[in-house]
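A quick write-up on the structure given underneath.
All protein chains of the complex are present and in place, except for one that has been dropped.
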Amino acid sequence: MMKYVNKIRPSVDGKGLMMGKPGYTDDLADVNSLVVRVLRSPHPYAKILKIDKEKAEKLDGVECVLTHEDFKRIPMTRAGQGYPEPSPYDKFILDDHVRHIGDEVAAVAAADKETADKALSLLEVDYEVLEPVLDFEKAYENKIIIHPEPEIHEKFPIGFEPKKNVAAAYMMNVGDVSKTLLECDVVIEESFYTQAQAHVMMEPHTANARIDYQRRLVIYSSTQTPFHVRRILSQALEYPLSKIRVIKPRIGGGFGGKQCLHGEFLVAAVTLRTGKPSKIVYTRKEVFESTFSRHPMRFDIKLGAMKDGTLKGIDVNVISDTGAYGEHALTVFMVAGSKVFPLYNKVDSVRFGGKVVYTNHTPAGAFRGYGAIQGNYAMESAVDILCEKLGVDPIEFRNKNMIKEGETSPIFAIMGEGTAGTAMNMESCKLEYCVQRGTELIGWKDKYPKKVTADGKIRSVGMAIAMQGSGIPYIDMGSAMIKLNDDGFFNLMVGATEIGQGSDTILGQIAAESLGVDPDKVIIYSSDSDLTPFDTGAYASSTTYVSGNAVKRTADKMRDMIIEEGAKALGTPVSETDFDGNSIESNGKKITLSELSNRLYYSEDQKQLVAVESYVGTKSPPPFMAGFVELEVDPGTGKIELIDYVAVVDCGTTINPALARVQVEGGLVQGIGMAMYEDVVYSSGGGLITNNMMNYRIPTRKEITNMHVEFADSYEPSGPYGAKSVGEIGIDTPPAAIANALYNAVGVRIQELPITPEKVLMGILKQKDKE
Amino acid sequence: MKIDSYLKAKSVEEAYKVLKENKDAAVIAGGAWLKLMPKTIGTAIDLKGLGLDEITETDNEIVIGCMATLRQVEKYEALQEQYDGIISKSASSIMGVTVRNIATIGGTVAGKYGFSDLLPTLMVVDAELEFYKRGRVKLSEFMNEKGFADDILTHIYIKKVKSRGWFETMKNTAIDFPIINSAVIKSPEGYCIVIGARPYKAAYAIKSMEFINACKNPGTDEIAQAADIAADEMKFGKNQRGSAEYRKELCRTFVKRGLTEVIS
Partner (left out) sequence: MKTKINVNGTLKTFEVKPDEYLLDTLRNSGCVSVRRGCDTTSCGVCTILLDGKPIASCSYLSCRADGHNVTTVEGIPKEVALIADFFGHEGADQCGYCNPSMALTIYAMKKELKNPSDDEIRAYLVGNLCRCSGYVAQHRAIRAYLEVE
């Protein structure tokens, strides 16, 4: 029975933050910071012929005006991923071409925002407006080339063909899928479109910079990847790595939207040039237009099965729109396959491939689910379509064909995230239980396929299964340091990035469990490139599994060190000495941890006990989930009301059940947003119509009233105390589950997200016309 | 949006005088969306503190001051009762309390916004407006005119009439702008049907009203017919929130439901 793991504990920081203590990036900006504001492109594609900054520079209060002429031309990627990044180096801090509306043209640093904005209006820019590519289905081999620059390149082959507007490409296959499909009793062929989705984290992107008294550049950034920020800044500015410190304070939400670098380049450049502290705070419009959103994709999918309901072949071709820059082009693309198709591991053959194309849209980037939610929508919708054609119950079909504990899929070995994968058996997979339990909780047997209510509405149920990962094997490394203080408390230093998901809290619980001490005695500090050891950052669902394992190893080591020093103090053999969290004991002799720690600081055998360990995964054990929705359709308006959403999740041990639950609930609502409410919409001129929160709508608390999240009793042997990660799995199922339930309700199959009332009503009316 | 100077008016008379004498002056009502407007206001005239935020009533009318917030309108008891509470309901469907505690009925009316949820219910009950100089005028008349740049709206009057009422608004998420909305009443004078957010501003479904008012005992068929007439007669447009065809179908559904409700 664990004492501190699998226990609900309030977060270590929630109360202080709710009470108003400063903690976020802008709260910690130097009070004398220059305000940096950016002139952004009004054109989707243009060449900058000339920028006249004279008037702007002369304005009283303006300290610095930067254009592409002020930077050495160094291609880079903004992607916060492990080095060398599986990303094209296709971006310059400031360039003489702009490739989307909102792309950076020039930056001004002034004493205050008003002056900086005034200076922006005084900049005179001559553009040569170029014809943009605004349709991702027309981007491939378009005569318009978005990235003709000679300096851009890939670090290793990722299928980068900029002359064809291809940022990345990928293809894999197992077996011979064309042959398999010919042998199938039933084959379906369908296309699905998923839309771009914006993160809408409540805190807009922000960063600030200062020079400290050691003459080093110190950056505070709202980032998910502080170590990648440091490295990329060093490369892009050719500034020594040792002279840069990156601190990640509290973050007001990321969800992948802060995995890429954003304002750090400009504040660093301004501060290095002026010697003065500077800060940048993105407006919400800039967050929409000038950061990142989810890759919209088109899936062309063929599934082949036998009459008895056995799925035999999967053939999928995908085009993905990475927008103006290709930061996460390849990796998101690959996850659309690698974290979907292993679910159906009993097929004879699988083929998955396609291209990621450039367009003059806002760049796409990492966003929770990271390709898996897009792929899940296509696959789980296609499975239901196949089931209908086969005349097989959708739950029976999944039970028959889905992956189970102890099994594997060849896809694991073939597909990693940007590189080849890692073979693994499912040492923990409770998907069967998740499906069975979810079926019970939603009341599937009574409600499938549909019921008409007294007032003419139609209620139905639909479902989908999903998987994700736990970090990237052999690439994601996390580490931790624990030091023992006098009075017997610990500092736990981790690189792992708390972005609101609760990692500071759960990592403390893991350390506490191993040490046997109350988590109150473990003070955590995270994500400071000087003071904490390395961690790749909060992405790829790596924190609980990778960083958690690092913390456990470190705590185990510290335990051993305490026993060793305690034995010395007691004069007993280490093999006969034990530590129960309070005291070190041996054959009746005892010294408390507090006493020992004071002794180690002040009296005898003085030394500072410090343990540091690292962890790199040798596999990425997937969390699994079955999602079930009950909805009600109003056939007069097309409006869908969500009556209930049931999620049964296998993430191994939940380190903190309350925090794990909310990770799933929060993910579900974001998935529901993508399924029904959210859409990134461009005008015909290439500008975002949805560039503010009036036009881009995320679900409110009225849209979701009932959610039931349960966790399967599961244990992943390779995870810390049996845990797998849980950060992303919650988001994947809603689009397919809702599309499937809608079809069950009114026979309208929506194959292009989002599922809006208009599409539903027009679909219903179209059917009536046909009848 | 920039403001050069701010004036807290000491009287409506003063406010009117400053407004007339300065081309770049404007009255700020709730000011909730002031900063979304791209212009510059020379003098921002505030009517705060002049008692124009009160809601009172007589035997015949509810008198709403122009500076009463949407939240005050929503919570006022008589407005929760009259016309089956549709005025309160429509106000309460607008955004959240943090905006409704600032936005005013005067600002809503003056703006004649197509996206307003409140205007259709005010129109369907034939509300009257009172301006400082002009005096009383029907809201419906005002809605057909072009602006009122140089007068000050002071009060809105709602007649107390025993009526049935129905209001619905169709939105993406709960705090979004409406894709379309509709208000229907049955008063001793007859039926009144208003369709709003088409996305154009709220308007009467005149032909549909003529039809249903001529029916002796309208049943399901007549209601369906009235709904079809409304869907055909109203002009609908397309915007980011929906197409014209979708709005047309919603109109059909709403008029059907509204008439069914007020007749029952």
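For clarity, chains are labelled A and B in written order, and residue numbers in each chain start from 1.
Operating definition for what follows: contacts are C-beta pairs under 8 Å (C-beta built on N, C-alpha and C of every residue); 3 or more make two chains touch, one makes a residue touch a chain.
Every value quoted in this text rests on a predicted model; they were computed, and no experiment measured them.
Considering the intact complex, the chain excluded from display touches A, B.
When the omitted chain is restored, the residue from A:Ser221, A:Gln670 or A:Asn740 that touches it is A:Gln670.
Contact with the omitted chain, checked across A:Asn401, A:Gln501 or A:Ser586, is made by A:Gln501.
Contact with the omitted chain, checked across B:Asn101, B:Asn144 or B:Thr220, is made by B:Asn101. Summary of contacts with the chain left out: across B:Ala9, B:Ala44, B:Cys66 or B:Cys251, the touching residue is B:Ala44.
Interface residues of chain B with the unshown chain, by the touch rule above, are 1-6, 8, 28, 31-36, 44, 46, 48, 71, 92, 95-99, 101-102, 174-175. Although one chain is hidden here, its contacts on chain A can still be listed: residues 8, 10-11, 13-15, 17-20, 22-24, 26-27, 199-204, 250-253, 255, 281, 283-285, 499-502, 656, 658-662, 665-670, 692-694, 698-702, 704-707.
Definition applied: only the chains that are shown with their structure count from here on.
Computed from the mean C-alpha positions, the centre of chain A lies at a distance of 44 Å from the centre of chain B.
Chain B contributes residues 170, 172-177, 179, 240, 242-243, 245-246, 249-250, 253, 256-257 to its touches with chain A in the complex.
Only residues 636-639, 677, 681, 689-690, 694-695, 697-700, 702-703, 756-758, 761-762, 765 of chain A touch chain B when the two sit together in their complex.
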